[in-house]
Every structure is written in structure tokens, then in C-alpha cells.
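So, chain A:
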Amino acid sequence: MVEPVLRASGIGKRFGGLLAVDNVNLDLHPREIHAVIGPNGAGKSTFLSTIAGDLPPTTGQVFFQGQEVTHLPVDKRTRLGIGRTYQRSAVIAGFTALDMVRLAMLHRVSSAFGMLSPLASNDAATRGAYEALARVGLSERAGITTDFMSHGEKRRLEIAAVLALDPKILLLDEPLAGLGPDESSAVVALIQSLKSHCAIMLIEHDIDAVFSVADRITVLDNGKAIASGTPDAVRNTPAVQQAYLGFGED
Partner candidate 1 sequence: MNARLEKFDGAFLLLLAVAAAFVPFVLSGYEIKLATTITIQAGLAVALGFVVGPAGLTSVGHAAFYGVAAYILAMMSPKSGPADMLLTAAIAIFGAAAFALVVGAVSIRSRGMYFILMTIAFGQLGYHLFNDTGIGGKSDGSYVQFRPELHLFWTDVSFDKAPRFYMLVYVVVFLVVGACWWLRRSAFGSVLLAARDNEARTRAFGFSPYVVRLIAFVISGGMAGAMGYLTAAQHGFVAPQMLAWHASAFALVMVLIGGKDTTSGPAIGAILLLLAEEILQRWTEHWLVGVGLIIVVAVIAAPRGLVPFVAGLFAPKQAHHG
Partner candidate 2 sequence: MRKTDLLITRRSALKAVGGAAATGLLVRAFPTPAIAQAAPLRIGFMLPYTGTYASLAKNIDGAFRQYVEEKGGKLGGRSLEYVMVDDQAEPSKATDNMNKLVDRDKVDVVVGTVHSGVQMAMVKIARESGKLMIIPNAGADDATRSACAPNIFRTSFSNWQPCFPVGKVMAEKGHKTAMTITWKYAAGEEDVRAFKEGFGAVGGSVIGELYVPFPEVEFQSFLTQIAEKKPDAVFAFFAGGGAVKFVKDYAAAGLKKSVPLYGPGFLTDGTLQAQGEAAEGLLTTLHYADDLDNPTDKKFREGFKKKFNADADVYAVQGYDSAALLGVGLEAVKGDMKAADAMYKAMGAAKIDSPRGPLSFSASHNPIQNIYLREVKNGKNTFVKIAHANLADPGTGCKMS
């Protein structure tokens, strides 16, 4: 069996008296899309945040390529190759699309000394940024300030920025939220195409989309993983049907 690129074992997160995530295990293999689903408040985003480093887990460990990263800050994990998107506040206000993606390129293409020259004069960053924008279909909008972009554009821009990081794994936090059907299918296609570059952990509400792209699915309910496996296997788990799918397939 292939060594997982990411392994989370026994992750728990407690907020005061509330146990938001309870002893969750999860593997992510290369070139795999592993989706995490569950009803509102199941602890999906919290779980993702502990893996990305935004929240320190109360219990458990996170391994990335065999190295323990449980207590590394987000920026260090990013530099190792963990990229993530956010549910909200995806873009940086006041920046043009191009600058935001350049910024994401920066730590890969620039020395400390390069930090002293303006973003625009960094050719490698500019080239990479245009490529990433092209992949999400935003080439035309490169010079636009993010404040003036539509919601769909912002989500795509965010994915472009994360791609510019050239991550080894990608943690996507509800990338389809708030998108119209056309935009949604474009993003789904994009996610599908990314699989060849990196492993993806996907948190998403849109069940249809999840079942169409995911290689494996883990279902969270009340912070606990109640099922995990291929889409078909998960679909047929009684506990999942009871807790979640029945409601989801209305």
C-alpha cells in the first residue's frame, strides 16, 4: 500500500465544554480526492483547520509525508506543501487578482533579498501568477482589484492563489459554497483536473458534487467519524443514511 501523504490520527478538538471533533482518523493518498462530509456543525471545518494549522488540536497528531506537523504554524505547513482555502474571506482586500497570486508565488520564487523589490518587478512570480490565473479562467481579470470581483470569481481566484503555492496536498473548505450551477460545475471540473498534481481533501456540502469527484469519503457526525470508504460503500452504510444522507437526498 502506498504511504499516505497526510495522516491524521486521533484528532480531537474541544472548545470549552464542547467537543467539536472527537478522535477522528484520516489518510490522504497521493492523487486522491478524499472528501469529508457531514451535517452542519459536524465539525468538518474545525477538523480541516487542525490539519491546516489554524487551530491546534486538543488531542491527536498530524503527519505530513511522515513528518509530524501537529504544532507547526500555518505558514510553516504552507512552505512544506500544504495549501488550503477558506470558507469565508477568501481574497485579500485592496489587492489586484494578479498581485494576490504573485504574493502566493513569492515564497517559492523569491529570496529574502527579493522581498525588497516590488511584486510587479518579480518576473518569475508574474509568469507563475498568469499561469495560475489562466488555469482558473481569470486571465482577463488579472488587473481587477479583488473588492470588485463577483463571489464566483473570488472563489476561483482563491484556488488560483493556492495553485500558485504548488502544494503537495490541497485542503479545500467548501469551494462550491454560494456558487451558481455553471460556476459550480466549472470548479468541479477544475478540482477533477487538479488530482494529477496533488492530493486533495475536500469539505463540501454539495453531496452530488462530492459523490461525483471523491475517491474516498469520510462522514462526520457530532464530531465523530461514522463512516469512511469509497463513495458506494459510504452510501450504503446504514448509520450514514440515517444521520445524513436521507436528509441530503431529499
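On the choice of candidates, all candidates are chains of the complex that A comes from, given by their letters.
As a working rule, contacts are C-beta pairs under 8 Å (C-beta built on N, C-alpha and C of every residue); 3 or more make two chains touch, one makes a residue touch a chain; residues count from 1.
This is a predicted model, so every value here is computed, not measured.
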item	value
Of the listed candidates 1 or 2, the one touching chain A in this complex	1
Candidate 1-facing residues of chain A, complex	52, 54, 73-76, 78-79, 83-84, 86, 89-95, 99-100, 103-104, 106-107, 110, 114-119, 122, 144-145, 148, 161-162, 165
